[in-house]
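The other protein chains are all here in position, but one chain of the complex has been omitted.
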Amino acid sequence: MIDLGKYAGTVLAAYGVSLLLLAGIVWQSWAANARARRELEKYEKNG
Amino acid sequence: MSIWEYANPVKFMRVSGAALPWLAIAAAVCTLGGIAWGFLTPEDYKQGSTVKIVFLHVPAAMMAINIWVMMLIASLIWLIRRHHVSALAAKAAAPVGAVMTLIALATGAIWGQPMWGTWWEWDPRLTSFLILLLFYIGYIALWSAIEDPDSAADLTGVLCLVGSVFALLSRYAVLFWNQGLHQGASLSVAPGERMSEVYRYPLYVSMLGFLLLFLVLVLVRTRTEIRRRRLAALQAREMRA
């Protein structure tokens, strides 16, 4: 494990917050896209 | 063959669908690789390990500004040439830009706490980013408030234009208002002021990663919008029939 010295909390918090936010927007985009595709396919199938 | 052919939604869907998996892989590799490489860099003699935060902070800040510029260009294309994909791309980019602004502000605050001794300082750069966040929020709110899609695209386009002028104006007004603590640009071209190579290369990778990530997200979100639009159009046609 890499030694972060006395600022370990600071660095980890910054990485944690950023990765969380990035993961959030990626997940939201992906989920919305999947839902739109499902709904469209369902609609096109049922006519 | 001109670039305008991609303004056709069907063509856009085909090309973007084919390119997306490759882009997504490249974005994941560069973003995660750049961040991980940055995480493993040695400590700075002055800042200690907090220097590692730069690999998140600088790319996010860069994208926060560039995404607004991209939205401005897309809005102009929509207002002048009326390509629907362009308007939808501007809509798709806004939430990504807001998140990037948020990351830049959050990492800056977390870094500022031990380095400047405060979470927040009314420094010109910080203040400008806060203002930029306000503009993103207003833009997103306006999109979600208007029901008719074409009116929404027109009105948000006009807002983006006026907002760009005022965001720039605010940037310089704020400079006049308070001189700051924030260091100058991180990637200066002037010799002697450059960052050491140990930090520069991971930073380039991370910036490329954020750029690719943004591209992937915009494409995915634009595809979502096109599908929603198509579904709405089909339903409207059935209602009329």
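Letters A and B mark the chains as written, and numbering starts fresh at 1 in each.
What we mean here is this: contacts are C-beta pairs under 8 Å (C-beta built on N, C-alpha and C of every residue); 3 or more make two chains touch, one makes a residue touch a chain.
By definition in this document, contacts and distances are computed from a predicted model.
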### Task
Among "Heme exporter protein B", "Dihydroorotate dehydrogenase", "Inner membrane amino-acid ABC transporter permease protein YecS" or "Sarcosine oxidase subunit delta", find the name that the UniProt record gives to the complex chain excluded from display.
"Heme exporter protein B"
### Query
So which of the visible chains would the left-out chain be touching?
B
### Task
Could you tell which one of B:134, B:211 or B:234 touches the chain left off the display?
B:134
### Summary
Filtering B:169, B:198 or B:236 for touch with the omitted chain leaves B:169
### Message
Touching the hidden chain in the complete assembly: which of B:29, B:155, B:211 or B:234 does that?
### Response
B:155
### Query
Contacts of subunit B with the missing chain: which residues?
131, 134-135, 137-138, 141-142, 145-146, 151, 154-155, 158-159, 161-163, 166, 169-170, 173-174, 176-177
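The rule we apply is simple: only the chains that are shown with their structure count from here on.
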#### Entry: Contact footprint of subunit B on subunit A as seen in their complex
2, 4-8, 10-11, 13-15, 17-19, 21-22, 24-26, 28-30, 32-33, 36-37, 39-40, 43-44
### In the complex, subunit B residues that touch subunit A
31, 35, 39-40, 43, 48-50, 52-53, 56-57, 60, 95-96, 99, 102-103, 106-107, 110-111, 113-114, 213, 217, 220-221, 223-224, 227-228, 230-231, 234-235
